[in-house]
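Removed: one protein chain of the complex. Kept in place: all other protein chains.
We just call them A, B and C in the order they show up, numbering each chain from 1.
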Amino acid sequence: MTATTSVTGTPDKAPEAGPPKRRGGLLSRITAPYRQSHGIQRFMLVSGTAISLAMILMAIFAPLLAPYGFDTYQDADGRFPTQGEPSDRNPWGTTVQGFDVMSRAIFGARTAVEVVLLAVAFSLMIGVPLGLISGYIGGWLDRVLVLIMDALFAFPYLLLAIVAAFLLSNTIDSGIVVTAIAITVVYVPQYFRVVRASTLSAREATYIEAARAIGAKPRTVIARYLFPNVIQSVPVIATLNAADAILTLAGLGFLGLGIQPSEAAEWGYDLQRAIADAGAGIWWTALFPGLGIVLAVTGLTLVGEGLNDVLNPTLRRRRVDRPVVQSRRAVGSSAVGPASAPEVEEDAGQ
Amino acid sequence: MKQPVLSLRDLHIWYGSERGPVRAVDGVSLDLLPGETVGLVGESGCGKSTLGRGVLGLLPDGAGHAGEVSYGGRNILALKPKELAQLRGPDLGMIFQEPMTRLNPLMRISEHFEEVLRIHEPDLSKKQAKARALETLRGMGIPPTRYTQYPHEFSGGMRQRIMIALALVLRPAVVVADEPTTALDVLVEAQILRIIADLRRNFDTALLLITHNLGIVAEACDRVAVMYAGRVVEQGPAYDVTTKPAHPYSRELLRSTISLSTRELHSIPGAPPDLVSPPSACRFHPRCPNAMKVCAEQWPPTVTVGTARRSECWLHATEDIPAGLEAPLEREELAVAEEA
Amino acid sequence: MSRAGSLRGYILIRIALMVPMVWVLLTVVFLMMRVAPGDPISATLGGKLSPADLDERREALGFDRSLFVQYLEYLWDAVRFQFGTTITDGQTIGSILVENGGATLTLTVAALVFALVVGLPLGLIAGRYRETLPDAAIRIFAILGYAAPPFFIGLLAQLLFAKNLDWLPASKMASPIVQAQAETYTHILIIDLAIDGNWDGVWDVVKHLILPAVTLGLLVMGVFIRLVRVNVGQALGGDYVEAARARGVPERRVVSRHAFRNALVPVVTVMGLQVALLLGGAVLTEQTFSWPGLGTRLLQYLNSRDYIGVQGLITVFALVVVVISLLIDIINALIDPRVRY
Partner (left out) sequence: MRAHRMAVLGCTALLAVAACGGSDDDGGGGENAPSGGGGNADTYVLGTTDKVVALDPVGAYDLASQQLIGNIYQNLLSVPAGGNTPEPDAAESCDWSDDKTYVCKLKPDLKFSSGDPLTAEDVKFSLERMLKIADPTGPYTLLGSLDSVEATDPQTVTMKLKKVDATWPFILTHNVAAIVPDEIYSDSEKQPDDKIVGSGPYKLDKYTPNQQAVFSANPEYNGPNKPQTPKVLVQYFEQASALKLAIEQGDVDVAYRSLSPTDIEALRNSNAGVKVVDGEGTEIRYAVFNVKKKPVDNVAVRQAIAQIVDRQAIVDSIYKGTATPLYSTVPSAFPGAKESFKDKYGDPDPAKAKQLLDDAGVQTPVELDAWYTPTHYGPVEVDLWNELKRQLEGSGLFKINLDSTEWDQYKEEAFDKGTYYFYGLGWFPDFPDADNYLTPFMRDGGFFVNGYSNEEVNKALDAELASQDSGEREEQFGIVQDIQAEDVPVLPLWEGKQVAAVREGVEGVEKTFDPAFQFRFWLVTKKES
């Protein structure tokens, strides 16, 4: 779902950037979407966050959670069987290479989170400032940047990632960095476009003129005034960016261009090796990496969609229960008065 | 004596909101005689648009209602959606305020007409339908050559005329016009008003004209109902109410209307009340210059103050005020902040 | 000023706008390929040719000249649709397009059709009954469709429908006999078979097409569902819908005729981007189903480190997306009169 323009419904219409909301604490700003959401949105937001958090925790505490290392092939009493059935020694069975499926799955989360953090960080660091500067300063710089970014938009993002991985695989040896760079190349235009749009609309806002009027230098205007406002729509893009990063990582792994097993556990690679097993009725080697990818991406997309619904006011349907209407008669004693039915003058009208 | 074509009996329409029910229409009774134009005036936010939409049953899902809107012997509010849809068009018509967004941008004007005609009069042939539409449009001053153009190719005024034509092509008995001219400039407004005036002569249509412009009411309406905070505080013949308003709010409203003869501006202090928890008893008492103690404690009676005129105010029933409550209501000086 | 006049003007502007974009694209591809160290020739034929032969080959293809000269030559070739001949199997990019383009075209079109046929109605239902259970179910389905990578869905589909149920063929574009008999007129198998009137051949290709098209279609369907849902939701609250209801137009017709039609406009505008997503997904889908498309060829050239092949195909992919987004802008103008005006 990289078509972010579709995320906010109408393309290029940035959410109105009113004056900065009152400086609620960071926590209240983070939990604001949850409080505002209700019904289905809340379910999506909450479940999405739960899954994503589970993934992140699994990644952080991988060494504690996983029974073995990601490339352990034996324990006290000898080697693991290859493609062994799930047993108490290997709760989720073993892969064709004799690794423990559960440990690979858990460490796979770590690799995924690493790539996601790197990719999102790179994309943010490049995309957002570019968008801000281009939107605020405008002129020929803006036109050139827009042209380049639109061109990059035309690229199918997986192809760009494949070629980038293909080109960089010799220079940079860590697969994780290569994948992250590949995804960054694709995601910078997304941030650029959204941030630029909201900068353009925020630029005209009165409080920006006021800041300029009191002599603020462009840099401070951008940093102190524009940035907090424009950042509002970035989390939605970030979650989808993360989801796509995982899919790209898996795609590269499947094509053999991603991370080698000796370097780290990667779901895409494990899934690709497990395709032959699945054909042979060995279900556990393919199921868990596949599930890992699907869950991680679903979690992130749910958060993205939930956030988008909350941030996009036009979508909110006031799901408020129908009030019970009591006619005035039933209202308490305070309003004493003639029966509500007005006397109708018989001879009304000419 | 003509039977009213549409009569509202103690109509309540409340919206659900986080802070509790918004009592937009809170007990309104009003009648509409065939061919009669009734003006419904009041400040914005007093519930007149809600009432207008309530008549056609165009309420959002979360709205609760009570009381009766009877048309042709049936209570519209109790009708099933299918029956209500059959009524809208041939019997009940509506004209909206903003013409720019009221036509489907992807459909030609001809398609709009063919759609509504084919739904309500299926046996009409395409040619007859087109003739009927063109005839109504000609009445609105829109040339047949533009029949197949798209909405975005018309000006605001033209689109409003098309909307009116669409509402009238099925010759409804009752038309609710929700501020039809507010979005238009004065010249176009005059044309629209002349068209509306013709309604009564050509089609004997009853018209509920919702507006906040008292000038229009004086000029185009037979009777007028003044609405405040969800209730009709005064109703009666347009001429009488506009020249000799009975209810203090009507009087204040007329005084703050700008006309060529206005010397100095007058405005009613305070702001329209919060409909979630409206002021007790007479809702105008916080802003009413003639407010008495009783006004804040007991609900004012609806009193007949003239031929077919009623007003809901203790001033008309000073004799019934319980002892000691007739003294004027002291009010602390309104702080400026509260004023805004 | 006839309406067509402004449409033609509109198209000319769009085409004019496309030229700088294509120029930027070509530059990006050119630079990207030069990022890697060494030059394409030594990378591809390094191990096989003696240094002397390598130099001679490099001269032949002009990789020894300055980067800028190479760049100008590359642009000049691109303008004349010469994207170079591959090093490993000496094919011109044009011939590759002719040979494998048809398969990718068939697959992406079928996937798009599936995504629209399934996505739009679901989006309509979700938009119409927002915040209800069906809405939630449809949205989850859309997300899962996107979240599961094509090769995972493809694998499951092959195991279930091809292996265990044996309803559908598991891979390839046609069964061996059909493919052997097919004459080539347009290099698009299904059309060639149709030209021959070989209808059970066509049916055979359709059967082979179902699994890959659905697998790839799921990737894009999610976006359509969400788009239609958002726009139908907004349209149902819109002014012209309320006006239509006031005219007694029944709710079912309001939803399908007014809300849905207007919700389609943004779907068309975003179609261009979906083509890019489809082409990306096509690489994985073709690999899983042994589909002889451009994606498969690109991977072959990647594995044989054939820079010219990779560079040519990537340029073609990007140009296809740009051209299609131009076409879509024009379609958009046809559908939505406001754009033309």
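By definition in this document, a contact is a pair of C-beta atoms (placed from the backbone, for glycine too) under 8 Å apart; a residue touches a chain by one contact, two chains touch by 3 or more.
Please read these numbers as outputs of a predicted model, since none were measured by experiment.
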| item | value |
| --- | --- |
| For the chain not depicted, the shown chains it touches | A, C |
| Residue of C:8, C:65 or C:163 touching the missing chain in the full complex | C:163 |
| Option from A:82, A:174, A:206 or A:220 whose C-beta touches the chain left out | A:82 |
| Missing-partner contacts on chain A, residue numbers | 73-74, 79, 82-83, 96-98, 169-170, 256, 260-262, 272-273, 275-283 |
| Missing-chain contacts mapped onto chain C | 43-49, 53, 88-90, 99, 155, 158-159, 162-164, 166, 169-173, 175-177, 179-180, 286-292, 296-297, 299-300, 303-305 |
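The rule we apply is simple: only the chains that are shown with their structure count from here on.
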| item | value |
| --- | --- |
| Most remote chain, CA-based centroid, reference being chain A | B |
| Chain B and chain C, separation of their C-alpha mean positions in angstrom | 54 |
| Between chain A and chain C, centroid-to-centroid distance (C-alpha), Å | 24 |
| Whole-Å gap between the CA centroids of chain A and chain B | 48 |
| Chain A: positions in contact with at least two other chains | 319 |
| Residue numbers of chain B (touch at least two other chains) | none |
| Chain C - residues contacting chain B, complex | 238-240, 242-251, 253, 257-258, 261-262, 265, 335-338, 341 |
| In the complex, chain C residues that touch chain A | 20-21, 24-25, 28, 32-33, 35-37, 130-132, 135-136, 139-140, 143-144, 146-149, 151-152, 155, 159, 163, 222-223, 226-227, 230-231, 233-234, 237, 266, 269-270, 273-274, 276-281, 283-284, 287, 298-299, 302, 310, 314, 317-318, 321-322, 325 |
| Parts of chain A lying in touch with chain C, wherever the complex brings them together | 1-3, 5-7, 9-11, 39-41, 43-44, 147-148, 150-159, 162-164, 166-168, 170-171, 243, 247, 250-251, 254-255, 257, 268, 271-272, 275, 278-279, 286, 290, 293-294, 297-298, 301-302, 305, 312, 314-315, 317, 319 |
